[in-house]
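All protein chains but one are shown in place.
Per-chain residue numbering starts at 1, and chain names A and B are given in the order in which the chains are listed.
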Amino acid sequence: MTEMITGIGDMPIVEAPPKPYGRFRDNPRGWLKANLFGSKINGIFTIVLGAGLLYAMARLLKYVFISGRWEVVRSGLTSMMIGLNYPRDTASLTKPWIAVGLLAAVGGLATGVALRRRGSTWYEAARPWLPVVMVGALLASLTETATPKLLAAVVVVILAIATVIGTRIPPERTRRIWIVYWLGVVVAAFALTGRELGAPDNWGGLLLALYVASFGIVISFPLGLLLALGRRSKLPVVHWLSVLYIELIRGVPLITLLFAGDLALRFFLPVGTEPPGRIMRSIIMIVLFSAAYLAEIVRGGLQAVPKGQLEACQSLALGQFTTLRRVVLPQALRSVLPGLVGQFISLFKDTTLLGIIGLRELIGVAETITSYDEFRNQGYLPELLTFVGLLFWVCCYSMSKASRRLETRMGVGVR
Amino acid sequence: MNVTAPRTPLPAVPIWRNALLVRIIVQAALLASVIGVLLYLLSNLTTNLKNTGLPTGYGYLDQPYGSDIPFSSFRPTQSIWDALKVGYGNTVRVASVGILVSLVLGVIIGVARLSTNFLVRTAATLYVETIRNIPVYLLVFASFFVIIQQSLPPITEAFEWFGTTVFSNRGIYVPWLDGYANSGTFMIVLGLGLVVAAVVAAWRTKRFDTTGQPHHRLLWGLGVIVVIGLIGYIALSAPVGVTTPERDGRVVVGGIAVNPSYAALLIALSLYTASHIAEIVRGGIQAVHHGQTEASFALNLTAFQRIRLVVLPQAFRIMIPPLANQFLNITKNSSLAVAIGYYEITRVTQTAANNAAPAPQAYSILMLLYLSFSLSISLVANIINRQLRLESR
Partner (left out) sequence: MTSETTDLIAGAAVAGGTGEPKIVMEHVDKWFGSFQALKDISITVGNQEVVVVIGPSGSGKSTLIRCINRLETHDKGRILVGGTELTRDPRSVSAIRKQVGMVFQQFNLFPHLTVLDNITLGLRNVRRIAKKPAEEMAMKQLVRVQIESQAKKYPGQLSGGQQQRVAIARALAMEPDVMLFDEPTSALDPEMVKEVLEAMRELAGSGMTMIVVTHEMGFAREVADRVVFMADGQIVEVGTPDYFFTGAREARTRKFLSQIL
């Protein structure tokens, strides 16, 4: 059980095969012949599949523009963003906007710095933001009042300004810039939660999903790192305890852990202790869960550091801790970054499971909205679920695209 | 001559710097604290359980389960343990069929992603990139509540497809085999046919090895089994038949009912897992070094021979660990059934816990059951992996 289970991230990275017969615009006839009608069977495939795709596209267009009743999304938008029971007074509603603004500032700054450091073009820098902006525009267009539209515009302006500032920072001063990023994210988190760090139980929707996923990944990363190091330890007790933990957690579905956290956790607390809130309980279980997976990701990174690196450190009489901190971790964590993004994506998707234990995340909100008087028994679920799916798809797709770019870039850069 | 080298003795090692001793002490302390924490939690558990009046042991398993399990012969008076057995069977059913379906689908789509046909390639890419980036629970939820519950008609207005299949949101009824007299004998004949087919295939292989003539062992084997089956069917005067479902008002007779929850779960899990398997297949094929393809060209192998004899065996080796991981995932994801009322182990446990079974024990058993699945899948994958490992220095 120890060695075999490896994710798709472990697959050797290979370059995509060259597109056969060049580009369409260079030689349209040759391209068509090669790509669509290369042989008789190919021609049949093309015709059948083409007809099927056209039909599907027609159905989709009809659904989006004619038959879809999107007013249900419009009226439920706020609930899907922040939850059904999130307080609706101005002060509370401002908090998420402050957080979004701060995150936009951090994102813009990072984009700007990368832009300057790598000397990439504006287009290249803007591309990863395109899906985010598109969905932002879609969301803004769906709102019922003007204030959110205005605020969304402000966020875009903040993003642009931060990017420009990022490009103005001279490269030699960007070495410790990640401290600024961290500060921004932490302040954003505090802006949302106030002084107590836990998420209040009235949160829901996208806010809950993103918060749980981010919180989960941030807290579980150090744990995962420790577990990975423990698994590679030469001390047998440390090694076997780590292996036991990792394999136990990876062997069970998240939903059973969430159930256990929801229903069984309180039995393990000292007599008379109030268990933490429902969201906090889920976060605890998600952290325990994610740590085991991160440990395996980090272990992959550690294994990718060649043995010669350790020997070089030994021959220089570097201590174990220095070796780890200055040589092993910098190389290992760099190769781990795409895996980390992947884990964040899957955690983000897994937040939907919170709906099963009774929290109102996106699917839960959608379900609840269909039980409201004005929408009950009219089959509004498809529209709502389509919207939820679109939200998830855009977030996950753009993140995984970004991480794939990261991967190829690092593959070229390091060695 | 022996060189007696001058020796600068190191100062005596103080006891707290003795590496061996420090190691032992650190590990002992760690082990002791882990055990201590576990014991502490356990003592909390027993006290809390006693305070709430719940049983502290596993005796509750013999108590009656208290509810029905749809689409099974289980009765509420049977024990929780029996209910778990039914749930176990249901998990195995959805996981094993799901693994098969998603594997077939995934391989087709994965290969399609490398097709020279632009449309095939694009359609496959579209599928993979769409499904992979959507939560699997959303798929399960949507396929049950939208496809099954909302799109299928109620039983009174069920949709009947050419008199063979009845679609309704209460269940999907499909044709099934029905045994008459001699059906047992027919089964034995079919089993014998299988043996004969295997012998014939082995003979073809041997002939291929000695003479170099093409073997066509699959064709021969299939032919043998079909011929034997036909002869048996006629000789035993039609021992098996097919029953088709027929609806009469709210009752459907004949055929076999498919649990709509099961159908929804199977569809969603297979579609989702297939998108991941497709990526694994594509990656595995692409990871085979291009030089291997060139070498096959140089040997003048046909395209089919190249893929079957050179590319796939190498790709398969790379694909096993991630594939095993996906099989594990589909098994674990079958727990999502808890939300759509398919009674596999998670749902059974959930219901039991709601019916006053002690939650800590109930979930500990659930986790053990899942661990048994994980361990057996990993074990099989490890054995295959070891068999296929390339020998190298």
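In this text, contacts are C-beta pairs under 8 Å (C-beta built on N, C-alpha and C of every residue); 3 or more make two chains touch, one makes a residue touch a chain.
Nothing here was measured: the structure is a model prediction, and the numbers come from that model.
J.: Have a look at A:Pro170, A:Gly272, A:Gly319 or A:Gly358 and name the one touching the chain we're not showing.
T.: Once the missing chain is taken into account, the touching residue is A:Gly319.
J.: Considering the complete complex, identify which of A:Val243, A:Val327 or A:Ala402 is in touch with the unshown chain.
T.: Selected residue, touching the omitted chain: A:Val327.
J.: Even though one chain is hidden, which residues of chain A still touch it in the full complex?
T.: Counting over the whole complex, chain A touches the hidden chain at residues 306, 308-309, 311-312, 314-319, 322, 326-327, 330-331, 334, 413-415.
One rule holds in what follows: only the chains that are shown with their structure count from here on.
J.: Within their complex, state which residues of chain A touch chain B.
T.: 1, 3-8, 10-12, 14, 16-17, 20, 34-36, 38, 42, 45-46, 49-50, 53, 235-238, 241, 247-248, 250-256, 259-260, 263-264, 266-271, 345, 349-350, 352-353, 355-356, 363, 379, 381-382, 385, 388-389, 392-393, 396-397, 400
J.: Where on chain B does chain A make contact in their complex?
T.: Contacts found on chain B: 23, 26-28, 30-31, 34, 41, 44-45, 47-49, 51, 114, 116-120, 123, 129-130, 132-138, 141-142, 145-146, 150, 276, 279-280, 283-284, 286-287, 318, 320-322, 324-325, 328, 332-333, 335-336, 338-339, 346, 349-350, 353, 359-360, 362-363, 366-367, 370-371, 373-375, 378-379, 381-382, 385.
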